[in-house]
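Missing here is one protein chain; the remaining ones are kept as they sit in the complex.
As written, the chains take the letters A, B and C, and residue 1 is the first residue of each chain.
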Amino acid sequence: MPINPPSPELVDKLVYANRILYDQGIVDGLGHASVRHDSLPHVFLLSCNRAPAMVRRRDIVCYDFAGDAVSETSERPYLERFIHAEIYRARPDVVAVVHSHSPSVIPFAVTHNPLRPVFHMSGFLGSGSAHFEIREAGGNTDMLIRSSYLGEALARSLAGHTCVLMRGHGSTVVGASLEQAVYRAIYAEVNAKLQLAAQGLGEVMYLNEQEAQLSSDMNDGQMPRSWNLWIKRLGEVDLDH
Amino acid sequence: MPINPPSPELVDKLVYANRILYDQGIVDGLGHASVRHDSLPHVFLLSCNRAPAMVRRRDIVCYDFAGDAVSETSERPYLERFIHAEIYRARPDVVAVVHSHSPSVIPFAVTHNPLRPVFHMSGFLGSGSAHFEIREAGGNTDMLIRSSYLGEALARSLAGHTCVLMRGHGSTVVGASLEQAVYRAIYAEVNAKLQLAAQGLGEVMYLNEQEAQLSSDMNDGQMPRSWNLWIKRLGEVDLDH
Amino acid sequence: MPINPPSPELVDKLVYANRILYDQGIVDGLGHASVRHDSLPHVFLLSCNRAPAMVRRRDIVCYDFAGDAVSETSERPYLERFIHAEIYRARPDVVAVVHSHSPSVIPFAVTHNPLRPVFHMSGFLGSGSAHFEIREAGGNTDMLIRSSYLGEALARSLAGHTCVLMRGHGSTVVGASLEQAVYRAIYAEVNAKLQLAAQGLGEVMYLNEQEAQLSSDMNDGQMPRSWNLWIKRLGEVDLDH
Partner (left out) sequence: MPINPPSPELVDKLVYANRILYDQGIVDGLGHASVRHDSLPHVFLLSCNRAPAMVRRRDIVCYDFAGDAVSETSERPYLERFIHAEIYRARPDVVAVVHSHSPSVIPFAVTHNPLRPVFHMSGFLGSGSAHFEIREAGGNTDMLIRSSYLGEALARSLAGHTCVLMRGHGSTVVGASLEQAVYRAIYAEVNAKLQLAAQGLGEVMYLNEQEAQLSSDMNDGQMPRSWNLWIKRLGEVDLDH
């Protein structure tokens, strides 16, 4: 029995999110973004196995929490769809997930240094990012979250945070909307770049927890300003090609 | 009673300033530039709540020093228009203000290191940038200058300087013309990048105060060369779209 | 007697590889990519002396392991075709070679620091890159591999590795396909940038050998995703101009 299709607006927004993440330098050929189905909370939307910059409407597939496609598709899935599945399962508050190898974040992941909020734009980092060590869950692996088991371990490391750094791999951020998850992926990268430079200059005064919370709440109201710019930067976009 | 409108040339120049600041990497979706009204010294021009790259003629609004719009508008204002209002109030010599989160400056702001002039192009930094700690004025906040009270505190930190670094936030520069404020925003960022690299190499020999002053005076005469280039880089610009 | 021509598809792929390497910032005016002839294992294809971004179909020449052209050409060859010749001679498993001066790798080459795999994308670095010191083989030189003798010394340093850093010069990577060699040239550069930043932050936890091997094997299956993106980024390409 076919599932309820997601709203066309949601599909379009996910295609835009993919293109924005590439344009903003957060993903290259790899990385992926997903969003929870708007009427089926146990289903999420994710592209088939394509570079985010090339994702089109027809590439968007619906998956269940086992990582199985529940809409028609003959395309290969991303090996790491379990990142998304297990986070949606563990975190009912999460509506969107972005996984990337954005370059400034990885040095923190591989030295076990948390990201901490350097400025108001990254208040969502709160008192710091979470850390995931895949060896603890899976021993020696190819570093990918290619099973429900590893996805569950990742979701456990993420816990209540907005961002988890993955040693030898990259990072994953979550949001209460697709716009928010994209925003967080972009500003986790910006924050990492700033934090790296700041740590070289001296002792860094980070936002404290209350500042971080107040900033994060405030930014949510300002998000359309950035989102509109990111869309505009894409120029004319054909979502079908 | 409606106020005297600003000259159309001034409005156009402010639109250009917004677009230049984006093109030069000083602002992203956030940040703003203002200019004092050319016939009403207690009024300034600032865009409504839009990303600088997308500001058009019709987005420019006139505000008084209380931060209230004094020209017709139905758009949301920037939350931080008080940065501009209070600096214009405190500093009659200031004709233009740029507030940004330009990336190389922030590491200095969060480690309480002043920017100092590395080369003649940043002579305007004189004997160093000012520093603003919002906690001293407002305790724990969302880091924004969202009231006259906080704006006044910021203006007090700025004092007679050309540039104030704002911990956990960004920076603000002022100028005696819009061109000069844009120039200073751009070269504060350039200087920060150079200073960061130089501090890693050894002891830095900065311009002394007299060199800084002489350089700054000299640069004012060379400004059109850079301004013309910045405009040219924008290509064909439609100020109404 | 003329040799068997290579397949037109292979020639086209090599032209694309050259353009991709420029577009991805791995080569500037210098650097070169080659591929083994698809029916003559003792012959390889390499452009004549041109900037990679400007290589066209008609610039592709066939060379033997002595570095002599075995297809018709009246153009100057690259001085360093012996890099390619001697690696193909020493390593029957190698199907493609990329030599570049990609910028993040050189600091490692001149400080005798090996590249080590920071994340799964660079699993091919295994337990570290090889190092080549031209003075040991040739005394004081112009640093170029301009003879079979020097090429052989380089191949000896490369040994069974995928990547060799060349002091005072650049680096060379090899692959079992042209796609793989291009991928490795790109991600050796990415890894170097990440490793440089990570070493500044603290002790780096690299992939261990097994993780590196598993990652490398996995990536080979994901390569088309990146290759398609790299091609797409080039826009409309005329392989004849």
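Rule of thumb we're sticking to: a contact is a pair of C-beta atoms (placed from the backbone, for glycine too) under 8 Å apart; a residue touches a chain by one contact, two chains touch by 3 or more.
Just so it is clear, the model here is predicted, and its values are computed rather than measured.
A.B. asks: For the chain that was dropped from the view, give me its touching partners among the shown chains.
C.D. replies: In the entire complex, chains touched by the missing one are B, C.
A.B. asks: Can you work out which residue in C:Met54, C:Ala159 or C:Leu234 touches the chain that's missing from view?
C.D. replies: Spelled out, the listed residue whose C-beta touches the missing chain is C:Met54.
A.B. asks: Going by the contact rule already stated, which one of C:Asn113, C:Ser147, C:Asn208 or C:Asn228 would touch the omitted chain in the full complex?
C.D. replies: The missing chain is touched by C:Asn113.
A.B. asks: Tell me where the left-out chain touches subunit C, residue by residue.
C.D. replies: 28-30, 49-51, 53-54, 79, 101, 103-104, 106-108, 110-113, 140-144, 167-170, 196, 199-200
A.B. asks: On subunit B, where is the contact patch with the chain that was removed from view?
C.D. replies: Where subunit B meets the chain not shown: residues 117-121, 123, 190, 193-194, 197-198, 200-208, 210-211, 214-215, 217-218, 222, 225-226, 228-230, 232.
Assume only the chains that are shown with their structure count from here on.
A.B. asks: For subunit B and subunit C, what is the smallest step count along a path of chains that touch one another?
C.D. replies: The distance in steps between these two chains is 2.
A.B. asks: By how many degrees does subunit A turn when fitted onto subunit B using C-alpha atoms, rounded in steps of 5?
C.D. replies: Superposing subunit A on subunit B takes a rotation of 90 degrees, nearest 5.
A.B. asks: So subunit A and subunit C: same face meeting same face, with over half the numbers shared, or different?
C.D. replies: Different: fewer than half of the residue numbers at the subunit A-subunit C interface appear in both copies.
A.B. asks: Just how far, in Å, is the C-alpha centre of subunit C from the one of subunit B?
C.D. replies: Centre separation, subunit B to subunit C: 47 Å.
A.B. asks: Round to the nearest whole Å and give the separation of the Cα centres of subunit A and subunit C.
C.D. replies: So the centre of subunit A lies 33 Å away from the centre of subunit C.
A.B. asks: Could you list the positions in subunit C whose residues touch two or more of the other chains?
C.D. replies: Residues of subunit C touching two or more partner chains: there are none.
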